[in-house]
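Taking it in order: structure first as structure tokens, then the write-up.
The other protein chains are all here in position, but one chain of the complex has been omitted.
Right after this comes chain A.
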Amino acid sequence: MGEALLSSLTQLLQPQTLLLMLIGVAVGFAVGILPGLGGAVTLALMLPFAVGLEPVQAFAFLLGMLAVTSTAGDITSVLFGVPGEATSAATVLDGHPMTKRGEAGRALGAVLSASALGAAFGAIVLVAVIPIVRPLVLAFGPAEFFALTILGLTFVVALSGAKILRGLLMALFGVLVAMIGIDAQEGVPRYAFGELYLWAGIPLVPLVVGLFGGAELLQLMMTKGSINRSGKAVSDAVAAGEEVRASGMSALLSGVRDTFAHWWLVIRSGAIGVAVGMMPGVGGSVAQFLAYGHAQQTSRRPEEFGTGAIEGVIAAGASNNAKDSGALVPTVAFGIPGGAATAVLLSAFLVVGLDPGPEMLTTDLDVTLSMAWIVILANVVAVAIALLTVRHLVKLTDVPSTYIVPALLVLLTIGTYTASNNFGDVLVMLCAAGIGVVCVRWNWPRVPFLLAVVLGSIAERYLFLSVSLYGAEWLTRPTVVVIGVIAALALLRPLLRRRRAVRSATTSGSPR
């Protein structure tokens, strides 16, 4: 393990890899600052650039970018009260009130240093759980992996809120899309309609780019104003910028000192982040709010929360980044992503020719360990950049979206076209964009669809292997049965909860 750790660090410190990570960090930082472009969307847009890269290089670029979007998202939460990322929402609760009372520098120093420490904690946990997860994964056969892919899909479907049927339909539609192309078992072209282009299947990159990028692009075209639209937010930002400028580094360092003074809170919040991140399908914002709630419950001054409590800022910052490392555990070990961003990251595994699962913990262990290093290094770099440039960052959000649209369109096209240098890729992207827009507009979940496209062919392969190896008996294997029960419970739980809520609402609404 120690040797693999050293080898992964050496690979990461190669000049080209390091440069790619820095580019990823810069992109992730800008995206995190600009509300509207989420980490998942940007990851999707940048996925094509990972084609042809070595695995460690690809993850240095992509994971480096993803790892810092939450960190940078906290900056706008503090300065404008507008979270740059959905996962930075809890930072607003106390970070922005601190800005209003002239403590923006301290709040930023605290949240950024807590983010970096949280990320480091999460990465250490990621490395620490590998010896525990490895024997578990190696004991699994095709039947168990098939059950796990179904479980991953079930989790995502089940957590589509009250719209489980929609989630199920989108997942089934996704599996159907994954079936397009030459069948691996018999060599039969399926749903290709005589088109040679479709024989290779639907390319993943244009699909991901369109599904996530299309809706964001249309949104930018429709809003037209600057990303920071609110007049109040602008004045807050100006005031905060003035405060940071006036107090300079000392205010930021005082926030950093606050974080170190609350080191135990950082560890507890980091642990919450990692635990929530490991649960497939549970959103990242959950981790922040859980950590925030925990900080409030354990604080000596809980009444100050919501009015600018430094503990609230620290807890939100630490959990936010730790959850990204937690989400990597099921993604790497079982191919079950923790959310939208890791679902897109899962696509990156396939793009660089890696199979999530046992190989990531044995032959490709160095790639897995490099991820932990990337998370740590990327966050250290991001925090250093943030601390040095925060006074200028305020101006970034005034860029009008009309200036972003042409660049984004170019990026969408290049990202898509490079998949196979065929205009068919652009058409696939446009179709996926249409699906994405419909999903967002009418509240149908996109993630089960994407996950099903990614996992569809893998699941089919495991199913055939299971049937070939064990016949129908694979269904009675103990692990498969246990996973099946968990999947059924995951689907039934929201339905039961809904039924209970309906019953209690009917009871309370009925005349006494």
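Observations on the structure shown:
Operating definition for what follows: a residue touches a chain if its C-beta (ideal position, glycine included) is under 8 Å from a C-beta of that chain, and two chains touch if they have at least 3 such contacts; residues count from 1.
The rule we apply is simple: contacts and distances are computed from a predicted model.
Per the UniProt record, the chain missing from the shown structure is "Tripartite tricarboxylate transporter TctB family protein", taken from the list "Peptidase M16", "Putative exporter", "Tripartite tricarboxylate transporter TctB family protein" or "Cytochrome C oxidase subunit IV family protein". Among A:L19, A:L138 or A:V188, only A:V188 touches the chain left out of the display. Between the chain not shown and the residues A:L218, A:I267 or A:L475, the one that touches is A:L218.
When the omitted chain is restored, the residue from A:L126, A:A340, A:L354 or A:A487 that touches it is A:A340. Note that of A:A4, A:L18, A:V133 or A:M179, the residue touching the chain absent from this view is A:M179. Interface residues of chain A facing the missing partner chain: 35-36, 38-41, 85-87, 155-156, 159-163, 165-166, 168-169, 172-173, 175-176, 179, 183, 185-186, 188, 190-191, 215-219, 221-224, 281-283, 285-286, 289, 339-341, 400, 402-403, 405-407, 409-410, 413-414, 417-418, 421, 423, 426, 430, 437-447, 460, 463-464, 494, 497-498, 500-502, 504-506, 509.
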